[in-house]
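Quick one: the structure is below, questions incoming.
Only a single protein chain was left out; the remaining protein chains are all shown in position.
Chain lettering (A and B) follows the sequence in which the chains are written, and residue indices restart at 1 in each chain.
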Amino acid sequence: MSQQLQVLFLPFLACLVVTGIHVYLGIHVISRKVIFVDIALAQIAAVGATVAFLLGHDPRSEAAYFFSLGFAILAAVIFALTRTKHERVPQEAVIGLTYATAAAAAILLADISPHGAEHLHDLLAGSIVWVTPGQILKTAVLYAAIGIFHVLFRKRFLLISLRPEEAYAQGINVRLWDFLFYLSFGVVITSAVQIAGVLLVFCYLVAPAVFAVMFFEDLKRRLITGWAMATVVSAVGLFFSYDRPSGPTIMVCFAVALGLGGLARAIHRAPSRSRALATAAASLAVAAGFGWSLFYFRPAHSPHAGDEVEASLSLAGSPEHSVGQGIDELRRALRDTHENVRARAVTDLAATGDHRIVPDLVGALHDQSAAVRESAASALSRLGDPSALPALKHGLTNRDEDEWVKLQMAEAVAGMGGKDGVPVLLDLARNADAMLTRLQALTFLSKILTVPGPVPPEPDSPEGDARLRKIEERWKKEGSRLKWDAPSGCYREEH
Amino acid sequence: MVRLSFRAGAAPFALLALFSPAWAQSQPEPASAEEVQALRDEVRALEAQVRSLRDQLAALAAQPLATAPAAPPPGPAPAAPTRSQNLMNPAISAVFQAIGNTSLRREDEANGFDLSEAEIAFQSVVDPYAKVDLFVSFPSGDTPEVEEASVSTLSLPASLQLKGGRFKNAFGKWNTLHTHAFFTVDRPDALVNFFGEESFTTDGLSLSVLIPNPWDLYLESTTEAGTALGGTSFNDAHHDWTGLQRLSAFFNTTSNSTVEVGLSGAWGKAGPSETTIREIEEAGLSGSLQPADVLDSAVAGLDVTWKWKPLHQNTYRSFVWQTEMLRSRRDVELLVPGPALEQETISSLGGYSYLEWQFAKRWRGGLRYDWSGFPDSETDGEQSAVAVVRFHPSEFQELRFQIKQTRRNESAALRLSADEEDTRIYFEWIPVIGAHGAHKY
Partner (left out) sequence: MSGSRHFALLPGLALAAICAFPAASFSAGGRVRVVATLPNLGSIASAVAGDRIDLTTIAVGTQDAHFVDPKPSYMVKLRNADLLLVNGLDLEIGWVPPLTQGARNPKILLGAPGYLDCSSGIRVMEIPSSLSRAEGDVHPYGNPHYLTDPLNAEVVAGTIAEALKRVDPAGAEAYEAGRKAFVKKLHEAVFGKDLVDLAGGAKLSREAAAGTLDGFLDGTSLGGAPLRSRLGGWLGKMQAIRGKPVISYHKDYSYFAGRFGIRVVEYVEPKPGIQPSAKHLEDLVQLLSRGEIHLILTRPYVEHRSTDSLAEKAGVKVITLPLEVGGAPEATDYFRLFDFATDRIVQALDGRPSPGGR
C-alpha cells in the first residue's frame, strides 16, 4: 500500500501543477463557449510531437517539445485570425474541423513509423505515472510564469473572454489579445500534453471548470471549487489507476464526479426534491439494468461460427481426402537433408492411413537418424501391414540399434504375428537401460501373451520381476505352440 | 404536465434499451450445414499446409551442409567436409588509402589530398604444399606495380619455410608492413633515408626456420638472397646480389605482454651515392669523372618491440612500444682536390622509437621520434617528432590524423631541397573491403 502511495506521489504532484493553471484557463474557455479549442490545441501539439518522433527525435526530448510548441503556436494564430466579429462561421466549427484534421494527420503520420501506434497511444493516454521530478519542476516554473502573465493582464483577458462586445467597443485590439491568450494556452497545453496526454489535458481544462460553473457565478468561487474538485478527483483517480492506464482512469473519475455533481445540482434545484431523487434513482436503476443485461446475455463461448467447426475437426480424425499430391510431397520430404523434416514426413505419411506408403516407411527404417527410424517403426507398428515384416525382422538383427527403435520394431513384428519379435521384447524387458523401455516391453508382452492383472508401474519391483519371469517361462515352454490370433491381438494355443 | 408525458414517453424506450443487448445476443447464427462442411474441409487442408510449411521453415532456418551425425548410427560415419574456409577461392581484398597532407607553410607543392593508393591483395592456399600472396598497388597518377608476389611453402620438413618471388625483406619490424598497416601515416625517416621511398624489397628467395630449443621459445632465423629493387642502399645498376640475415626471438614475458627482439643485417652493392653525383655536378665535372658504380653497402639493425594487451579486454586497451636502430656502412666516393674521386667508408646511424596507447575500443594515440642520418654522408641529419591519433569506426576502416615536425641541419635541408624546420599535418582514410586476411602479430 505504501509502495503504491510512493509511486503515485510524483504523479499526484504533477496533477496538482497541471490543475493550477488549467482550471483557470478552463473557466475562460467555457465563458468563451469554445470548448473544443483546448482539445484541438492539445491534438495539434500531439501532431507536432508525432512529426518530431518521425524525424527520429525522442518523444520526450527538447526537440519534440519545440516541435509541439511550434505547431501549437501556428494553431493559435489560426484560431485568433478566425474569430470574426460577426461570427458568420461559428468559430466552434473551425476549431472542430481543425481538431479532426489534426487527429487524422496524427494517425496518418503514425502509420509511417513501425512504432507509431504505440507512440500515438502514449500521446493520447499520457504517461503521468512516469513523470520525473525534473519535468514537474520545469512545468511548474513555466506555469508560474504564465500565471503571472495572466494575473498582470487579467482584466484585459477577462474582458475579451466574457464581454467581447465591450472589448471591441473599447477599441482594444481583440485579435492581438486573442492571439496572446491562445499563445499562452498553447504553451500550457504543449507542456501538459508531454506529461499527461491529450485526453487528460482536455479533461483538466474542461471538467473542473464545468463543475465549478455549474455551482457558482463569480470567478473566485469558481476557481476555488474547480481546484478543490480537481485535486480530490486526481487523488481518487490515481489511487484507482495503480494497475491501469492512469490518464484514462482519472478522466473516467472526472466524468463520474461531474455526473454526480450534475445529479446533485439537479436534485438541489428541482422544485420537488423527492421527485427529483426518485427520478435520479430510477435513472440509475435503468443504467444498472442495462449493464446487467449486457453481462448476463453474453454468449457462453467466444462468438465465432468457426468454433463449431473446430470442435468437429478434432473428432473427425484423419482427413480422408489428402490428395495424391500430398503424398508425393511427403515422399519428397522423406529425402530432405534435415532429419526433423524426414521424421515429420514419416508421421504425416502414416497419418494418411494409405497403405501405398508402406514401402516408403520401410525405406525410412534404414535412415541414418535414429529419430526417423523410430518414427518409421512405430508407424509401421500402428499400420500393421505385413509387407513390412521382412524389413522389420531384418532391423531386429542389428545389435547396436537404439533400444527405443528396437522396441518399436519388436512391437511391430510381434504385433503382426512375427514370433521373432518376442525374444527381443523379452531381452528389452530385462536388460534395457531406460526404465520406460523395460516397462513398455513388459506391458506389451503382457498384452500379447494375455497375462492377467495390472502391470506394476515399477518393472524392477518384485511383482514386475515375477511377471517377467512368468512370461519368460511361458514362452520357453509354450512359445513354439502359440499362434498369433489377429482378431484378439494376442498369441493363443493352437487348437 | 410536460414532464410527466416525457417520462411516460421515455419509459418504453428505456425498457427497449434495457433489453436490447439480450435480444441481440439471442439471435441464432445463420450458418447452413453446407457452409460448415465446406469450411471444415478448407480448414483441414490449410492445417496440413501450415504444418508442412512450418517444418520446411524450421529446416531452412537451421541447415547444416554436412549431415553426418556423430552418434553411432548403424554403419560408418563419413567424414564431414570442413566449411570454414573455401579452399577454392582466394581471399581477395582491396585497401584504399586517401592521404592528404599540408605543410604549415602554404606554398609547399607537396600539399594536397589524393587517393594516394589502392592496394589489391589476392591470398590463397594453393594446395597443402604452398600458398600464394599477391599484392598489387595502384598509386594515383602512376602505373600499377606489384608490391609483393610470392609463393610460400607450407609443409617443408624441419620447420622450414621457403618463399620465392618478390617480397619485402624481413629487415626489422616496420619494413614488412604494407602502408595501411602502418602505425602512422608515413614511414619513419630512417627507413626512408636508408632504404628509399619504397620499402626494401627483393626479388629472390627467403628461407626461414624456427629453431628448436628446450625452452620452446619462438626463435626464428631468416636468410634471404636476391636482387634488391632500387632504393638507396642497394641500388647498383648491375643488380648484384643482396643478402639478408635476421634472427628474432619472441618472449611471453607475462600473460599480458610480449617482447620481441630482432637482429638484422643486409649486404649488397650500391651505385654512386647522391652526394657523389651532386658534388660532381656542382664542380661541373659530370662528363670527365666517372664514379664507380659498384660499391659495398651494408645496413645492420636492431629492433625491440614490447606489446602489452590485457588478455581479457584486449580490444579496449593496449600498449605498443617499438624501437629500431639502424647503422649503415657504405663505401662512398668523395671529390677531392685533383680533381679525383676517393673512396671512403661512411657510417651513419638512424632509427625511430614509437609509443602507442589504445585508450578506448576504437581510439589510439601514438608518438614517434625519428632520428636519421644519410648513408652517404656523415654530416647530414634530421630528426622528427610525430603525434598521431587513430580511429577505427569498425575493424574495416581507419582514420588517421598526424602532425609531424621535422628539424634538419643545413646540409640535409639543401640535399632535400626542403626547409630546415618543417611542420606537416596529415590526414588519412583507409577503408578495407573483402576478405582481408589476418595480419601477423
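Definition applied: contacts are C-beta pairs under 8 Å (C-beta built on N, C-alpha and C of every residue); 3 or more make two chains touch, one makes a residue touch a chain.
Nothing here was measured: the structure is a model prediction, and the numbers come from that model.
For the omitted chain, the shown partners it touches in the full complex are A, B.
Among B:217, B:302 or B:367, the one in contact with the hidden chain is B:217.
Across B:100, B:164 or B:265, the residue that sits in touch with the chain not pictured is B:265. Of the listed residues B:154, B:292 or B:389, the one in contact with the hidden chain in the full complex is B:154. The missing chain lies against subunit A, touching residues 58, 130, 339-340, 343, 370-371, 374, 402-404, 432-437, 439, 457. Listed here are the subunit B residues that touch the chain not shown: 58, 61-64, 66-71, 77, 79-85, 87, 125, 128-129, 131, 152, 154-161, 207, 209-212, 214, 216-218, 220-223, 225, 243, 245, 250, 252, 255, 258, 260, 265, 267-268, 296, 298, 309, 311-316, 331, 361-362, 394-396, 437-441.
Heads up, the rule we're going with is that only the chains that are shown with their structure count from here on.
Centre-to-centre spacing of subunit A and subunit B amounts to 53 Å, using the average Cα coordinate of each chain.
Listed in rising order, the residues of subunit B touching subunit A in the complex are 7, 14, 17-22, 25-26, 29, 31, 36, 39-41, 43-45, 48, 51-52, 55-56, 58-59, 62-64, 67, 69, 71-75.
Of all residues in subunit A, those touching subunit B in their complex are 279, 286, 289-290, 293-294, 296-299, 305-306, 308-310, 312-313, 316, 319, 321-322, 326, 329-330, 333, 336-341, 344-345, 348, 368-370, 398, 400-401.
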